[in-house]
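Note that one protein chain of the assembly has been removed; the remaining protein chains are unaltered in position.
Chain nomenclature is as follows: A, B and C, assigned in order of appearance, with residue numbering initiated at 1 for each chain independently.
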């Protein structure tokens, strides 16, 4: 399992802050996202938005990044701090 | 007459902070400088230094600037504040 | 010198942070940047809420400061970002950089702010009389961060 977190506008639109997702060896961030969309068809549009960012274990990664059980993933909109 | 002031290293090397110089109509900063060198041959080297700056009435000017009685001129080395 | 990096709800004191930055005796230049909650031209802003990603935020901020240190000769660096609800005129962010030379101090402070704006996981939600809105990311901030890469 990986823990997936959502932040800010994305969290509000999905009405979900955290979700557990089963992963198999060799799977990538893209597979986790596909699994989430399969489980929650209503999330498709939000999760496929071009500007959604992803972090694995607190570091920015792209969709090809491999994931392993125990990883923490996060999806969020472009950042707006400062 | 114009009042001529010297600052910083230039003032110390000339051992002079302020000097009065007679001016005639149509004369420039260059004429004032030439007069000073004529009166104080020992100042020649210092006053002809390429990097000496000149101000008339608190504004940077070049040697061609015309001067009139009552003006305040100043000669000084490159500035080093900040 | 270990940089000071803090993510906090409570306010910070620019006076105290400045004092600390001037302790080291070899830095003749200190640059500070402070960001404040201000009324925008077109909305009546009452407050904002700053959300962040605990755990990742601190790591990203430390990385930004480390990158700045590798680019320029710096002394102490302080980076503070507030989270939670902030009302009009409150302080949001502080970057303070001490350096032997002013050019490095200015460049590092700008670099840290430009990267923070595009890489640190903070999100602003503005509260106005008409409702609450998530702030949209600005292209100009993306551009500012990219300019530093061309600089390399």
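Note that in this section contacts are C-beta pairs under 8 Å (C-beta built on N, C-alpha and C of every residue); 3 or more make two chains touch, one makes a residue touch a chain.
All figures in this text were calculated on a predicted structure; none of them were measured in a lab.
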| item | value |
| --- | --- |
| Partner chains on view for the chain not depicted | B, C |
| Residue of C:31, C:50 or C:135 in touch with the missing chain, whole complex considered | C:31 |
| On chain B, residues whose C-beta touches the chain left out of the figure | 5, 7-9, 12, 51, 55, 58-60, 72, 74, 76-82 |
| For chain C, the residues touching the chain missing from this view | 14-15, 18, 22, 25-39, 88-89, 100, 102-103, 105-106, 109-110, 113, 144 |
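Definition applied: only the chains that are shown with their structure count from here on.
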| item | value |
| --- | --- |
| Distance from chain C to chain B - Cα centre to Cα centre, in angstrom | 49 |
| For chain A paired with chain C, centre-to-centre distance based on mean C-alpha positions, whole Å | 26 |
| Centre-of-Cα separation between chain B and chain A, whole angstrom | 72 |
| Residues within chain C bordering two or more other chains | none |
